[in-house]
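Shown here: the complex without one of its protein chains, the others still in place.
The letters A, B and C name the chains in turn, as written, and every chain counts its residues from 1.
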Amino acid sequence: MQGIIEKVTELLDNGTVDRVLAWKAGEFSYDRTPAVFDKESGLYGLVYDSFCVNNLSKYLIEESKKDGKVLVLMKPCDSYGLNMLIKEHRVDREKIYVLGVPCKCKVSVDKIKATGLTGILDIVEEGNDIKVTTVYGDTTLDRKDVLCDKCMVCKDKVVVVYDEKIESDETAGIEKLDRMAEVEALEAMTPDERFNFWRSQLSKCIRCNACRNVCPICSCTKCVFDNDNTGISSKANVDSFEENMFHIVRAYHVAGRCTDCGECSRVCPQNIPLHLLNRKFIKEMNELYGTYQAGTDAEAKDPLTAFTKEDAEPSVIYNR
Amino acid sequence: MLKFTSDQMSTLFSAISAMKTLYVPVEKGGEVTFGVWSETEKVRLDALKTVKSAKDLFFPQAETMMGFKMEGKNIEIQVPEEKMDEFVVFGVRACDAKSFEVLDNVFLAEPVDTYYALRRKSGIVICAACTRPEESCFCNVFGIDATAPAGDIVTWTVDGTLYWEAKTEKGEAFTAQLSEYLAEATAEEEAAVAAQNEAVKAIIAKLPYANLKVDGFTGDRMMEYFNSPKWAELYQACLGCGTCTFVCPTCQCYDIRDYDTGHGIQRYRCWDSCMYSEFTKMAGGQPRLTQLERFRQRFMHKLLYYPMNNNGLFSCVGCGRCVNKCPISMNIAKVIKALGDE
Amino acid sequence: MQVNESSKEFKPCIVAFCCNWCSYAGADLAGSNRLSYPADVKIIRVPCSCRVNPLFILRAFQRGADGVILCGCHPGDCHYTTGNYYARRRMTMLFSMLDYLGIEKERTRVEWVSAAEGAKFAATMNDFISTVQSLGENRKLRDLRCKE
Partner (left out) sequence: MHKIGVFVCWCGSNIAATVDVKAVAEAASKEPCVVYATDYQYMCSESGQNLIIDAIKEHNLTGVVICSCSPRMHETTFRKAAQKAGLNPYMVEIANIREQCSWIHKDMAEATAKAIVLARAAIAKVQLNKPLIAGESEVTKRCLVIGGGIAGIQTALDVAEAGFPVDIVEKKPTIGGKMAQLDKTFPTLDCAACILTPRMVEAGAHENITLHTYSEVEEVSGFVGNFTVKIRKKARKVKMDLCTGCGLCTEKCPMKKQPNEFNMGLDKRGAIYIPFAQAVPKVPVIDVEACLKFKTGKCGICSKVCTAGAIDYEQQDEIIEQKYGAIVLATGFDQIKPTKFGELGYSQYPDVVTSLEYERLMNAAGPTKGHLLRPSDGKPPKEIVFVQCVGSRGQSCRDKSYCSKVCCMYTAKHAILTKDHYPDTNIHVFYIDERTPGKNFDEFYRRAVEQYGVDYIKGQVGKVYEENGKLMVQGSDLLANEQITLAADMVVLAAAIEPDKTARSLGTMLTASMDTNDFFTEAHAKLRPVESPTAGVFLSGMCQGPKDIPETVSQAGAAAVKVIGLLTKDKLLGNPCVAHSDEMLCNGCSQCARVCPYGAITYVDKEFRVPGPKRVETRRVAVVNEAVCQGCGACTVTCPSTAMDLKGFSNRQIMSEVDAICK
């Protein structure tokens, strides 16, 4: 954290950058809001800790349209999203200074609350201990038990696009889970079980669009669901079909482009496991068209804009 | 004050649902929502807040207003019936109960929104006093007593016993129908309820937002707030999603849309969000073109425009849902603090 | 799969997207050769299989289709050289997702039918119809508002 502040200060002071896109501490010890700092505002409130979970890459679409250069703190998993934005010409790379920051996995306040804790007044992190003070008493939790779900299946700890990076050897000390295990569990179900599972999940959708708006890949100038000329626009799920439709189409539109950053599931107010839709596509494409990780670089053709003559036939699905 | 004589809530629920449709907080797909009670539903009275508020039952996220049946070149207009069976919603918290007042001011004022009015008339609200408030709660800021909700009937749970008090005529009448399950509480029991209420209030006083100040939001300062430079900073990270709006018990904006069914048109209304770029889009475009304006609108409405039109009643009940759910952790409490600092 | 007795009367609604150059011509050839298949199939002509947006397929199910089939030139024979290669991946992914959501995967199909394969076209349609018939009505992926 101190190293980051020093580096950011240096780059602001020597004029390399004009603004800094980072996280700002909030009212509680766990709420972190993406924010832009500059020389005038100073770095007051800038924080980088276990609760800085938001993927900042999408903000660069607007930030890089502004005059001057913006420094962005870039976590490893978010850097994939930035690469996709570069690949799809959605950001102006020249106006961005990427400072890679290390990540030892983020802590989920929802998981802390899920242990039954409420009325949280303070959370202090000491090594592997998460010390929580609440109006109802104090508790210490093991950090490993309250990590964000997406961090439990972390792709890796490498910032894939950066101008400079700050390194750290610290790790969460966890054994990574199999990223596809949840998808496989669903695949193992009968179609009716799967149908019921997804109905129970997707019927919760309130069409708040948080998943879409937070997604660094869903960056359309105008979404098909907002565009009345597409014939499929809608603002609410009036029929259960629309719940399916919205999420199928969203997953399909980001298929081959989704970096699996997990923000969609994190922001869902109804905790719908939306990442399982995206991951299904990732798994299927990896298996049928070769392993591919969107955002690893800013050039590679994604699986849906490429083909080989020997590709599997669609019957691979309906004959399964 | 009455008390429920059994310790089995299902006894009460099955009694109510034998008479009317009963909505209680139930867990569906891992989240708690107001759903129709049945023996098989997982009831979650312990949940402090449902994701969507009880507003959904009176002002549903989507409802059909009318239809046009088309056959060849003929069009036939179909108007829905203005009839509804009575229903009961159990477990409404003080904040949500207060939100009905906010909504009533909008929908029951002339011209009356008949769809809403019908549901309000048909619904019996049974509140549940809070026992375990959390850090995002700040209903007290708006003068709401979490232990004394404003419903047709109010209930308190102390040591596993449910205490019951009818607050309106509708509540009295419904209580009478359940008399066989209810008995008069003793003075000691009433004292225990009062003691728990005091304890809960003491907890609320310790919560981080307990001391938010809203007195400064008065109509005479409207332009000052409108022009505040703070908005630019506050809105910065806003994603423009509708989470805050859709979990909010007092948000009441809707859009009216037509759906072509292939056999005609279904005209329905659905919640809309002032945070959306397409909000109130007209032939000439949107009135608020930037996210800053849209963001400002939401809070100006809750803290100034609405109170100015409704005798100072704020259009926020401090339920804290937006505090919990905003993807970027921006919320009305932060706005109040930031603007109040001036 | 067991064929339900009542399904014999069930008249499914089937949409077939056919590319202009091969499969639509194949369907015409089936007609010229008087090779019959049930009237439940209605063909929509598209320039190429790669023109078929998954949105169209979802739309068909929404509106009450019981089965959707996409026919295009054989891989390697696309009039536009590469269109069906893209279509192949796109449809594989769409079908995979529908299956993942628990929707009967047999309701969707892709077949490559050349302009010379009138018989194959008719046989394909007959086979697909009987598959859909045995599945019965599409209930999982339709919009009830569109039901008359």
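Side notes on the structure shown:
Note that in this section a contact is a pair of C-beta atoms (placed from the backbone, for glycine too) under 8 Å apart; a residue touches a chain by one contact, two chains touch by 3 or more.
Values in this document were obtained by computation on a predicted structure and should not be read as measured data.
The chain we do not see here touches A, B, C in the full complex.
The chain that is not drawn here is touched, among residues C:90, C:107 or C:145, by C:90. The chain omitted from view is touched by exactly one of C:43, C:97, C:113 or C:135, namely C:43.
Chain B meets the missing chain through residues 70, 72-73, 260, 262-263, 289-290. In the full complex, chain C makes contact with the omitted chain through residues 13, 15, 20, 24-25, 27-32, 34-37, 39, 42-48, 50-56, 59-60, 63-65, 76-77, 79-83, 86, 90, 122, 146. Although one chain is not shown, part of chain A still touches it, namely residues 65-66, 87-90, 219-224, 227, 229-231, 253-254, 301, 304-306, 308.
Going forward, only the chains that are shown with their structure count from here on.
For the interfaces B-C and A-C, the C-beta contact count is higher for A-C.
When chain centres are defined as mean Cα coordinates, C lies farthest from chain A. Once the centre of each chain is set as its mean CA position, chain A and chain B turn out to be 30 Å apart.
Chain B and chain C have Cα centroids lying 47 Å from one another. Chain A and chain C, compared by their mean Cα positions, are separated by 37 Å. Counting partners per residue, chain B has 259, 266 as the residues that reach two or more other chains. Multi-chain contact residues of chain C (touching two or more other chains) are listed as 143, 145. Residues 186-187, 189, 191-198, 224, 232, 238-242, 244-245, 248-249, 251-252, 255, 277, 280-281, 284-285, 288-289, 303-305, 307-309, 311-318, 320 of chain A are the ones that touch chain C when the two sit in their complex. Against chain B, in their complex, chain C makes its touches with residues 63-64, 143, 145-146, 148.
If you check the complex, the residues on chain B that touch chain A are 28-31, 33, 48, 51-52, 61-62, 132-135, 203, 206-209, 233, 236-237, 239-243, 245-247, 255, 257, 259, 266, 268, 270-273, 276-278, 325, 327-330, 333-334, 337.
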